[in-house]
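Have a look at this one before I ask anything.
Only one protein chain is missing; all other protein chains are in place.
Right after this comes chain A.
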Amino acid sequence: MGIDVQLNWADAYLAQAPVGDLFAGASPTMAMRWRTMLDQLSTQAQADPAILADHVARQAIDLGMAFRHTGDEEERSWPLGPVPLLVDAAEWAHIERGLIQRADLLERVVSDIYSTQSLVRDGKLPASIVTGSPHYWRVMTGTPPPRGHHLHFYAADIGRGPTGEWRVLADRVRTPVGVGYALENRLALSRATGDLLGTMNTRRLAPFFDELRRGLAADCERTDPRIGLLTPGRFNQSYAEQAHLARYLGLLLVEGDDLIVSDGRLFVRTIQGLKRIDGLWRWMDSRFLDPLAFDGQSRIGVPDLYDACARGGLMVSNWPGAGVIESRAFAAFLPQLAQAMLGTDLILPNIATWWCGQPRECDHVRARIDDLVVGSAFLADAPFTPGATLDRDQRAALFDAMARRPMDYVGQEVVKLSTTPAVIDGQLTPLPFTLRIFVARDATGRWRVMPGGFARLAGHGDIRAALMGQGDMSADLCVVDSSPVPPDSLLGGAPAIRRIGGMLPAKAADNLYWLGRYIERTEMTLRLIRAIVGGSIEADLGPSLASPTMARLVDQLALWGAVPGRGGAVGPLCATALGDARQSGSVRALMATVANIGEGLRDRLSSDVWRLVRLPLPGFDAAVTETLLDASSRMIERMSALSGLAAENMGRTEGWRFHDMGRRMERAVNGCRLIALFGGDNASADDLMLLLDLMDSQISYRTRYLTGPALPPVRDLVALEPHNPRAIAWQALRLADHVAALPTLRADGMPEEPRRLADALAARLAPLTGDTLTMADIADVENRLLRLSEAIGQRYFLQLHKTQDADILS
């Protein structure tokens, strides 16, 4: 070793770690494991923490991990710290016991609140602790959940003090935000670090999710239940997480308008009519669930969902109203409630809390205001104010407010958090952290703790607010065993084999269809642009807009809203058609629509598709024709990649059929349009050449005919030839195939409207040939296509009304 020896990561970190740091304060055995881990990470990253951070960040982006702060238009990339937190089996067992006990206690308290209310009646719990919560819904009283389980999952925010003692900071039962991110953090980390986690004997997360799913299913009425994950929609902060979880757990991702309550039963609108839903994992607050029973302003809920709950036979996790337990004020009573209801102390203490609705406690908070933080008694996400930071006037104002409405306030002791290694500006740096740990019921109703969690590292500010504050980072939590973790055994045996993926909700079918149409429209727009820039037109035609052929090409772009109209030079015109977001038909705007529709399908699209859709447009310069040509060609390749993914990677489900129908429909309609423009009775040779080019049929034509383009054979090839995948006839045949394969609602064997129209269309085209085809035929075919598209929408996408046919309910 040279003189210039660099400290290894572990020693460099320990030199600056404060007292009580998770690594610095670890037992000798655990300290060794921290060292081993840091050494290995260091080796992988050529001793540069920045490289490690970059590896992990890239994996997170690759997984499509994203989130929003409230009010964000665009999703942000996920800030994942590269160094996991290590906890050993003994310490973890203590946390597990504490949280299981707490989940038990919370369930008992919630049950009591919504049934006999004996806790309030006996004076163990003040009535206004309950009624002050915005998540308390009195209408749920006497409406018990299946098997008495108000809670199926529970998440606790816990903090570790500098002396190593764990405390519960907050209880969460409305949505377990973070559980999906915890899963993705683990995935990103293990991808970035190879076999590191395995060699450290890190406990696996997958079995927990299997238990969770079985736990949800066990409380459903039917044995092979259909369970939906109810999302507030794509603008919710954690929508990406919800979509990921739905896919991971095999749940149906649904929004309120996918669902309908009929005669007290919950159904999902699918392309096969209404299908019964047995359970909902809701990711929205109770107040939004049913505008007729809770908040009448809600537009994202399901009318009469309350009825379905009250009638019984519907599992909802967590049960409406359960959120009442989240009030911070409860923390002041849980120690006594544990004694009263469980006959024992809390294994994990919560942060010391005083509810000001009690005169003595209120006096205590006033007297010790400098040592405490003060905050809302009921809003779990409202910020705390440290009493010591208040000036005289602010303090007087606070005391005045507390005198008038003491019940709205709690005082809490100041949280002192220990630190863990993070990478900041390329350096290993100790940051304070909290953990969100997830607990869920298994099939027997017993609580299971996920062996891991979501670690939040404080950038700055109050770490107890939302999931991720500005500047915060997340990290994985690894529970490490001393011996290798056995591979997963399948609990309860393998599930029954099935070859079809389940229900296709009507809205998902709708989105898939339009995803196909927009991708195809984008591709055709790109072909038009490329033709204008001169990518493939015969050399002597050149990139000029003077010819009538070119003028019509520009007109078509204008008709599609890609450019404002004729006029201007080739370069600026094509730049507009490619990149001007204000033009609703520009490639940029179309791709934004594709991404937007795709977002509504997050649970159904592979991450490869998602990444392609969200890639930014290639750069180009309006003044340099080659760059426009290059950009449009690269975009066309991207469209081909999307086609390839759909063709090779999408299972031949009904979902794929709708996506493919969208593409076929758009391609056929565009074909009619282009033939009308460039294949008319007076078409010039330039026109026909362009038509062959736009419909990607140049090569086929040249291999078949030695002459230049002539009208009858060109028309036959692009309109009628049933083996040409660009021809209208080919699209019509595929549409007929798809429609024939889709489920029917009729019990009498008669064809439904889309089937009739699709068959008639194929039959209309079949007898025609290139020399008999007229432009009136083309116009008629275009009309029939539009009617078919309309009929598909009517039949499969819109089901506002309950259908009268009882046979389709199942």
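Following the convention adopted for this analysis, contacts are C-beta pairs under 8 Å (C-beta built on N, C-alpha and C of every residue); 3 or more make two chains touch, one makes a residue touch a chain; residues count from 1.
Everything below uses one rule, namely that contacts and distances are computed from a predicted model.
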item	value
The complex's invisible chain, by UniProt name, from "Transglutaminase family protein", "Amino acid ABC transporter membrane protein 1, PAAT family", "Homoserine O-acetyltransferase" or "Cytochrome d ubiquinol oxidase subunit II"	"Transglutaminase family protein"
Hidden partner chain, touching residue among A:28, A:123 or A:486	A:123
Contact with the hidden chain (one of A:29, A:46, A:223 or A:297)	A:297
Options A:94, A:368 or A:405, residue touching the unrepresented chain	A:405
Touching residue (missing chain; options A:34, A:78, A:137 or A:181)	A:137
Chain A residues touching the omitted chain (full complex)	117, 120-121, 123, 126-128, 130-132, 137-139, 141-142, 291-292, 295-297, 303-304, 310, 357-359, 378, 403-408, 800-802
